[in-house]
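Worksheet: one structure, shown below.
With one protein chain removed, the remaining protein chains of the complex are shown where they sit.
The block that comes next holds subunit A.
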Amino acid sequence: MIHFVVAFDAEARPLIDHFKLKRQHHERSFPVYLGEQHALIVSGAGKIASAAATAHLHGLTGFQHQQVWINFGIAGHPSLPVGETRLCHQVIDKLSKQVFYPQLVIKSPWPSESLFTLDEPDDSYADDALLDMEASSFFATANRYATAELVQVVKVVSDNAEAPINDIPTKQQIIELLAPQVEQLKHFSDSLQQLANQLQPDRRIGEAAAYYQQKFHFSFSQSESLRHLLQQWIALDAAISTDELCRFDAKSSRQLLEKLQQQISDAGQPT
């Protein structure tokens, strides 16, 4: 699942249209939109709102770990032209001085840049970096659920020293700024999803574990051992089917684990 966290409705619109996301009307805390592979939440402006929305979406999509998280939206910059897009390699919370480092491990269509997250709008453009009001708390929250390679911040410049923030862009202007980036954002997020897929446990482990757990009672540590042994068996026989993994009969969970251990010892000998 690819999770988007945006601050404003206008930032959400190009994504909703592109990914054909459906509004979840029963959701009252935040506007939430879901598709088959994508989830989007509109946090509102500011760090607290962004952290709360990120946590809310995590719960709403099943508290899954190692999923893709992207904060997408507009940002200021002292000199970059309006409409330029940047991936953030460093996110600095201006107030707390905390620094976060999204890890950039796939090729990005955009150059990378540092970003300062501010508590209030600032039209001085004193720092040579992007400026926003959400990214630091988004990152700090999402990085609890996913490794830093899967949590990314993508910003499109909406204002700069020549066109400062007091000329607040209209909803339509924001849509026009962000919409041209969505196709590239799709490719970028798909690549991140491929990374995330590498961290997902093999489906057969869950299926076989569920089968055995219906037959026997397992303590927590026994359940962990069961999954570990099934994983090892798959490592030794990549093509093994779930049925084959479920072929053992036993009198108890303990005996089953012993049989699995023996199977792995036998299969692990070089031939």
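Just so it is clear, a residue touches a chain if its C-beta (ideal position, glycine included) is under 8 Å from a C-beta of that chain, and two chains touch if they have at least 3 such contacts; residues count from 1.
By our rule, contacts and distances are computed from a predicted model.
> Just go with whichever of "ABC-2 type transport system ATP-binding protein", "Dihydroxyacetone kinase subunit L", "Co-chaperone protein HscB homolog" or "Spore photoproduct lyase" UniProt uses as the name of the absent chain.
Listed in its UniProt record, the absent chain's protein name reads "Spore photoproduct lyase".
> Touching the left-out chain: which of A:D122, A:E149 or A:E207?
Of all options in A:D122, A:E149 or A:E207, contact with the hidden chain holds for A:E149.
> With respect to the chain omitted from the figure, which of A:D9, A:D122 or A:D202 is a touching residue?
Answer from the full complex: A:D202 touches the omitted chain.
> Which parts of subunit A are in contact with the chain that was left out?
Given the touch definition above, subunit A has residues 89-90, 99, 101, 103-107, 111-114, 143-144, 147-150, 195, 198-199, 201-202, 231-232, 234-236, 238, 264, 268-271 touching the missing chain.
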